[in-house]
Every structure is written in C-alpha cells, then in structure tokens.
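Just one protein chain is left out here, and the rest sit where they should.
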Amino acid sequence: MATFAKRTDIPLDGARTLPRSYFTDPALLSQEIEKIFERNWLCVGREEDIARAGDYFLVTLDRESVIVVRDQAGTVRAFHNTCRHRGTRLCEGHQGQFSETIQCPYHSWTYGLDGTLLGAPSTHDLADFDKADWPLLAVAADTWHGFIFINFDEHPKSLADQLGMLEHRVSMYNLASLRSARQHVYDVKANWKLIIENYSECYHCAPVHPALARLSPPTSGENDFSEGPVLGGYMELNEGKDSLTFSGRACGLPVGDLPAGEHDRVYYYSIFPNFLLSLHPDYVMFHTLWPEEAGRTRVTCDWLFNPETLRRPEFNPAEGVDFWDMTNRQDWHICEESQLGIQSRFYQPGPYSRREALPMQFDREVLRQLGHKRHY
Amino acid sequence: MATFAKRTDIPLDGARTLPRSYFTDPALLSQEIEKIFERNWLCVGREEDIARAGDYFLVTLDRESVIVVRDQAGTVRAFHNTCRHRGTRLCEGHQGQFSETIQCPYHSWTYGLDGTLLGAPSTHDLADFDKADWPLLAVAADTWHGFIFINFDEHPKSLADQLGMLEHRVSMYNLASLRSARQHVYDVKANWKLIIENYSECYHCAPVHPALARLSPPTSGENDFSEGPVLGGYMELNEGKDSLTFSGRACGLPVGDLPAGEHDRVYYYSIFPNFLLSLHPDYVMFHTLWPEEAGRTRVTCDWLFNPETLRRPEFNPAEGVDFWDMTNRQDWHICEESQLGIQSRFYQPGPYSRREALPMQFDREVLRQLGHKRHY
Partner (left out) sequence: MATFAKRTDIPLDGARTLPRSYFTDPALLSQEIEKIFERNWLCVGREEDIARAGDYFLVTLDRESVIVVRDQAGTVRAFHNTCRHRGTRLCEGHQGQFSETIQCPYHSWTYGLDGTLLGAPSTHDLADFDKADWPLLAVAADTWHGFIFINFDEHPKSLADQLGMLEHRVSMYNLASLRSARQHVYDVKANWKLIIENYSECYHCAPVHPALARLSPPTSGENDFSEGPVLGGYMELNEGKDSLTFSGRACGLPVGDLPAGEHDRVYYYSIFPNFLLSLHPDYVMFHTLWPEEAGRTRVTCDWLFNPETLRRPEFNPAEGVDFWDMTNRQDWHICEESQLGIQSRFYQPGPYSRREALPMQFDREVLRQLGHKRHY
C-alpha cells in the first residue's frame, strides 16, 4: 500500500525548469519521439471504441499512423497503417469497421486482421518473394481497465507490471465498465511537457482557475506517487461539495464503490508519457497527449461515466464536462503563454517553488529517459 | 523500328521500391532539382501559347522563374526572370505580350527579346561596366512537334536526338497541328516520382479506375520502350470502344492518319523527367510535373484536339477531358495516400510485382542520374 506524503515535503534541491531547447528545438522533439514516445506504452483510447470484431480506429503520432483493431478472436491488435507493397495508407477514415480483411486501396494487397498477407496479385511467380515474409508491421497493443495502450518498441516491458502500482487505487472506480459521454480534441500551441508540468501542480490554481479553487483548496491533499513514471495523488473537495462541477453537486451516479473518506477526493495521476487520469467521485476524465511540433500538441480529453448515469434524465453530465472544458482551456491558454515566453533567446531556467515538486520530478523522468544530464 | 515486349516479361531481379528519404527528404529533392530537373529537357507548354512575336509565358520550377518568349524572328527563347542589375523579377504576369523590349519595372533596365542589355540609366561613365557583359541569363529552349522544352544546363544534349526514338510513333499523330481545348493545374500532395510510378503501371487500374478498366483491359498491351529515359507502350481498347471517354465513343475527329490496327490503342509514354504523353485516337493528353516540395507537386494537364474538332458542334471534347480529369483525380488521391504511408519511420521498401517493371525502370533512371547506388 502506498503511503501519502505532503507535496511541499518533497526535497527540491535547487531544482530549475528545463532549458529553452527542450521546448523549442525540433531536433530535441525528434529525440523525444524516438526515445520516449516510441518506447513507452501510450494510451490511445477505450475498448468501447472498438467493441465488435473488425472495428478499428486510427492513431496518429508525428508521421506515424497506426490501425488499432479488434480481431475475430476479440483481441485488440495494432498495425502500422502502411502497405508492405508500396507504402500506401491502408485506411483513410479515422474509424470504421473492416470486413474480415484489410485491403490496400492501391493494388488490392489483402491482409488478415492478424496482419498476415493473404493476397498479392501478380506475385506468384516471383523468384524471391514469399507472402509469409510480408505481413503488416505490428505494433504492440494491450489493455488495462478498459483503456487501450500501444507501444512501438519491439520488445516492450509489461503494461500490467508498469501500472501495477495503481491497481489498488483504480480498482474501486470500476474503470472497465465506464462509458464515454464526450470527447474533446484540443490543438494546443505549447510543448507537450508544458502541459504535463501544468497538470502536475496546483500552484497556478488560484490565479488561473478561480472556479476550481473555490471547490477544491489548491494546497489541499497529498501524493502517493512522487517519483518515477507515475506521479500524483489527491486533492480535497470543500465541505458540502460532491464533485468538480459548476454547482459543486455530483452530475452522475458514483463511478465506483468508494469507501468512506474517498467521497471528497479527486485523484490526479500523470502516467508517463502521454496519459493523464483524473478520478472524480461521479466521473473519470482522461487526457492523451500527442506532440505535433516542438511548440504544438494535440490533446484529447474524454469524460467517462457510470453507464447508468447516461440513461437517467435526472443527471446532467455536461455539468462536469463543461466545467473541465472551461478549466482545460484556461490551462491551454497559460501553457501557450509560457511557450511564447520561453522562446526568447534570453529565457533562463527558473526556480521551482515548494509547490512544484511533481513538475520537477516529471522533468527528471524526461531527462532520464532521454539519457541527458541534469542542467543544474 | 522498336519491337514490342510484354510488360510481365521484363526481368525484375528482386526489385524493391525506393527508400523513404527519396519521397520525404527536402535535401534529396534539392539534389533532384539540381541533377535531374536542371540538367534535362523539361516540357513547358505548346508553341500555340506564344503564337506571335513578343508573346511570353512564365515557367516556375522551385525558386526559378523563366520567361519563355517568341522573339521578332519567330524563335522561341527562354531567359531567367531576374534583372541583371538588382535581381528583380522582370515580369509578374503569368503570360502576356512584350513590346519590342523587356523592361525591368524597378530601374528601367531594358533588354531586347534576344536578351541583349540595351539600356541601363546612369551607368555610362562607370569605369568597370560594359553593357555587353550583362545580357539576360539565357536558358536553352527548343521545340518538338509543337511542344516547347527548356533546359537549364549550359551545354544540353540535343532534344531531337533524345526524342528521336519516338519519331516513328508520334509522326502519325500530327502533334504540331493540334490545339489545346482545356488545361487543368493540379496541386498534388505527393512526391513527383510517385506520380510517374503511378502513370507507369496499370496494376492499380482495376481497384482505382473502375471506369477506365471497363474500357481498356488493365493487362492488355505491350511496351516498345522499357529502359532508359523514355518508357512506355500501348494498351488496348475493348471491342466497340473508340476512345477513353465516358461513353467509349470518340469525342473528336481522329488526331492523325492512323493506320489499321492503331485505332484501338492508347499509347502512354513517360519522358524523363517531367513529361507524360498519352496518345488517344481522337485526342492527345499531356502532363507536365513540377516538384514544389518533397511531398508536393504541381501537375498541369492539357488536352489537344484536331483543330477541326473544336469547330464542329457535333463533337464534345468534354467527354474525354472530364473522363481523364476524373481519372487524374483518382490517381492524385492514391498517390497522396502513398505519400502519407511512406512518411512512416517504419516504412521499408517493398517488392514490385510482375506488372510493375516500368516503375522499377523509372526508379533506376532516377538513381542513375543522381549518381546513387541501387539499394537492394
């Protein structure tokens, strides 16, 4: 069982923010894509998005397009969206359903849902060609409490092992059974790390999120994970407040069987490198992050509810969805202002305050995975 | 006389498509501009476009702008659109007519239609200045059956020699006398080589061009040129079909004096590096290609007819023009999907099928002219 620690008790050791190039240099982003985004498990969506055999959706990371599909046996699989013949994209649509095969629109090369090359016209008499050598290129795929993850690494570490530390926390939230009520996709003109640094501290909550700060005291709560790829903990709701909504009242049925003492908490976890999980008593919000340029990130945000909530007219999920949509936009805006300021040739790394231990720890994980030395 | 060979008889020797960088790397495109586009004859249009002395049009290749003009003696000439004084563009309009001189709009330096510097105010007493040293920079220009070609090379090989092999084929099509009924300019988000590879095989015709495949069997025909800078041959029209039009009926008078056995053929030639010539019984279509970025190409397409066709109300050139406009757009779309797929870091060169000998030979010509080794 994890123990909790106050955020302000984590030693800072003279920590400084990252140097400018980490936020502005395209070559550094390329390093991050290769060493971080293509070696870690990335959250790409929910199992409910591909409920039936043949259902698929596409994932875009930088120049990569990946088909995530449920095969005939019900297994979630992922493949590069590139025909082995002349490289053409196999699917155009963002989501859809395959019949039993995946066929390239250019020359009709045909693959099974397991990636096997089944048909390749006018190749039967080629001396040096064997269909068995040209299956779709697979990307590792796995699931965790209804979430789908992919990993570009050829030999990825186990997803279950990596997230095992969160098991005792998420198990009471019934994550697998929840259903999405809404998805927003945001185009944020800021480096992806600024968005996670922002998520990792509530030092900015009073100036940036006055409505949030009235429901949940910015200095409340404690962390159970304050080092490594999973970071986070909880913040408290003020007395008389049930959740983070415009009214402070719950906008849905409880998402899980929360024990006493858990009803006035919101848990926030950043799961390296692209997954932010926010557990409220009556809904679960999650973000996924997709770097597009050094100074630009696509962010998805989903709101999951107890499926019963979505059936009952007396609940209004928009109370929570719109509250966080407003709060998200406040965050993206201030991150964009940071991005602009950091672009100055005169910017120098600044001092982290007592309340910014998690952004500091996130920065250290970035440096560790890049194999870079600390700069202070 | 060229002899014909079946496409599928050309040895493939384990041929593989080109590596990713050939389609995505701006530095490689710069090499291609310098070593291929600025050393070969480029088709830029038709003599009819500059019928009278002083008529001109502009050609744009990458950062270059070239004035193609008919001089007083009736000769077609080409000059860099850059004043020798301070580099200003001499002409802005895409086409027009000069009076007897070309005058720079900035400081009125004035050149003859042969490029001679005739006037340069306030330079008469400059010690080290002689007008004879500052003519417009010429680009080689020549014509062939009504087509205008330019060549950036200072000492280009002969155009007539290079295209002599096609003489027996094109002579019966009366190319010089034909007139353009329509021009389309397409902005294709694909590398220029993908477009020529696409033009060079009909392996994709059944999946991509169902209407075309109904008129002309995708596996029909033979090639007379299957190696080197000119590649191509003919495909057959199905019995009862006169041409490639929506109805399959001719949309104009015959373009030439075709002997028996030539009325049910369409000839397709790719003429390295930017000219695609498609000879139908009742019209001639030609494309020119202009790389703008590694992943972007401007393509012009003109449809030429027997001038008599354009005068007779019973003919409807749009039947052929619109048929190919539809077919062109199908090709651009699939090329754009290839471009997207090839951008993946995980793309690997794939195997060419029996029916893709010409794309393979085109790739070899590219590598040969770049001075690059074969990659398989």
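Brief remarks on what is shown
Chains: A and B, in written order; residue numbering restarts at 1 for each.
Here is the rule we use: a residue touches a chain if its C-beta (ideal position, glycine included) is under 8 Å from a C-beta of that chain, and two chains touch if they have at least 3 such contacts.
These figures come from a predicted structure and were not determined experimentally.
The residue touching the chain not shown here, chosen from A:63, A:204 or A:372, is A:204.
Of the listed positions A:12, A:53, A:258 or A:326, the one in contact with the omitted chain in the full complex is A:12. Residue positions on chain A in contact with the hidden chain: 8, 12, 14, 17, 197, 203-204, 206-208, 334, 337-338, 340-348, 350-351, 353-355, in rising order.
Within the entire complex, the positions of chain B that touch the omitted partner chain are 63-65, 80-90, 92, 105-108, 120-123, 125-129, 134, 137, 152.
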